[in-house]
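Take a look at subunit A:
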Amino acid sequence: MAASILKVVGIAKSFGGVQALKGVSLEIDAGEIHCLAGENGSGKSTLIKVISGVHEPDAGSIEIVGRRLSRLSPMEAIALGIQVIYQDFSVFPNLSVMENLALNMELMDKRALMNWGRARAIAAHAVSLIGFEVDLDERVENLSVADRQLVAICRALLHDSKLIIMDEPTSALTKKEVKALFAVIKSLQSRGISILFVSHKLDEVFEISERFTILRNGENVAAGSTEELDHRTFAFHMTGREFAEASYKSDRAPGPPVLSVKGLSQVGSYEGISFDLAQGEILGITGLLGSGRTELVETLFGISSPDSGSIEIAGREVRMRSVKDAIALGIGYVPSDRLTEGLFLPQSIERNAVIGVLGRLCNSLGLLNRRAVAELMSKWIAELSIAAKDPSLPVKTLSGGNQQKVVLARWLASELSVLILNGPTMGVDIGAKYDIHALMRELASKGLAIIIVSDDLPEVLACASRILVMRDGAFIQELEPATTTESRLGELSTGVA
Partner candidate 1 sequence: MKRSFVSVLAVALVFVLAVPLFGQSYDPMKFKSSKPQAAWKIALVPKDATNAWFVRMESGVKRYAKDTGINVFQKGPPKTDAAMQAQVIEDLIAQGVDAICVVPVDPSALEPVLGKALSKGIVVIDHEGASQQNCLYDIEAFSNEGLGQALMQVLAKSMGEKGTYTTMVGNVTNASHNEWADAGVAYQKAKYPNMTLLAAEPRVEIMDNLDTAYQRAKELFKKYPDLKGIFGTSSLSTPGTARAIEELGLKGKAFVTSVGLPNENKPYLKSGTVQAVMLWDSAEAGYAMLATAVAVLKGEKIANGINLKGKGWESMTFAPESTKVLLGKSWISITKDNVDSFGF
Partner candidate 2 sequence: MISIRSMTRRSEPYVFAAIVALSLLIQARSGQFFTGNNLVDLARALIVPALFSIGCMLVIVSGGIDVSFTAIASLAMYVTDKTLLASGYSGSVLLAYAMSGALGLLMGALNGGLIGFLKLPTLVVTLGTGSLFTGVMYGVFAASASDVPPAIAAHGKQTLFTAVNLESGLTSNMPSQVLILVGALVLVFLLIRYTMLGRGIYAIGGDEAAAERAGFSVAWIKLFLYSFVGLLAGITGVARISMISYADPSTMLGMELTVIAAVVLGGTRVTGGLGTLTGTIFGVTLMTILANSLILIGIPTYWSRVFTGAVIIVGTGVSARQIGSARRRVRTLQKEA
């Protein structure tokens, strides 16, 4: 094999008190497609940022094309031929597709003037690389998420790169787009460009990569040739457990439905959705981004209203005009985007946790009873094992998992009959992930009806007692976790067998 294009050894990096990387090594050869796998929170993203010069490692060495570097700036990394397509795309929502594609190139060339003819040529060339059809003059904020990601991919392809790092590039793509992308990746490889492909989807790892590296909890756990890998070992390396989680089964006798949805439709979002949800049940809803899953559960929480269909709670038809109505009906919701929808980042942990139950913590004068607040808070910290030293600190000082627990805590004090969790463990470290899963089961076994919306298929398989697959705004299949597999779920949600 050719000489290594990238070699990092013993990289360590911590943020505040969190050790994200504990001495990770990774080697990529020229012209190789290498897969970096690991669960959310395993340190993948941090490693990418170290390689691309965004973070300076606390320890370890980086060697690019045989050059050993002690410090690396983002610009140097780009100059050395390293391109990253981040998960958040780093696009300018307010600018046109053309500009998003051309600006970086022009900046790299240190141009002071904007030549629109050249920009159009660059952009046209960029989209042609993956056969991406898009109106170059459309503002990026008006594109679908998938198209925005393609813009980011096209932009990275423009550079004369030696190594392109793709951070979970396929999470929002259809099978057709994935195929097109893989074709592009192969063609890049044939030109001698290396690809570091970050993914936690086994199928993709098998299909595209030659070698793999798996991280868990900030450490290397496995590396080698993809051919040697099978489902079982892959899952084991990723989770560190051998199918530790048995699928959840409600031990209650099926009672009358708590929540019953009949023919619910919202134009442009979802259509003809019907299902029942019983006490003690955990219903998993899975589907791709844009499948209508978020719009559906937001409707159930009173954020938007349906155009037709009905919602029944405990057998009575209800109309929810606002979130307040939904809460009054005993519905709780943990939103998908914790940072912008779930939390008040600069406010204290305490305030974030008690915001939902403030009314109950007031004395007869309407003033907050500080002692009651403190007592409730310490109860939660203990029950949910939230790692918070001082509840008066801003919630942003917590790790993702603990932040999510704070959001959950908000609902635990309320009288809930239905709890909806949208992406409950996105960006949550593994320890906290299992904590949250255990908590969901415990709540369900006490009689709460739970809906989880997730595209983390192992999670859905492990937690849900019943799974509904959603595609293009409709339920296409109901499955029993015990009798289905991850790949079957994947096929159903992407629509490609």
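Selection rule: all candidates are chains of the complex that A comes from, given by their letters.
The rule we apply is simple: contacts are C-beta pairs under 8 Å (C-beta built on N, C-alpha and C of every residue); 3 or more make two chains touch, one makes a residue touch a chain; residues count from 1.
All figures in this text were calculated on a predicted structure; none of them were measured in a lab.
Of the numbered options 1 or 2, all belong to the same complex as subunit A, but only candidate 2 touches it.
Put simply, subunit A touches candidate 2 in their complex at residues 74-75, 88-95, 99, 103-104, 106-108, 111-116, 141-142, 144-145, 148, 268-269, 289-290, 294-295, 304, 336-337, 341.
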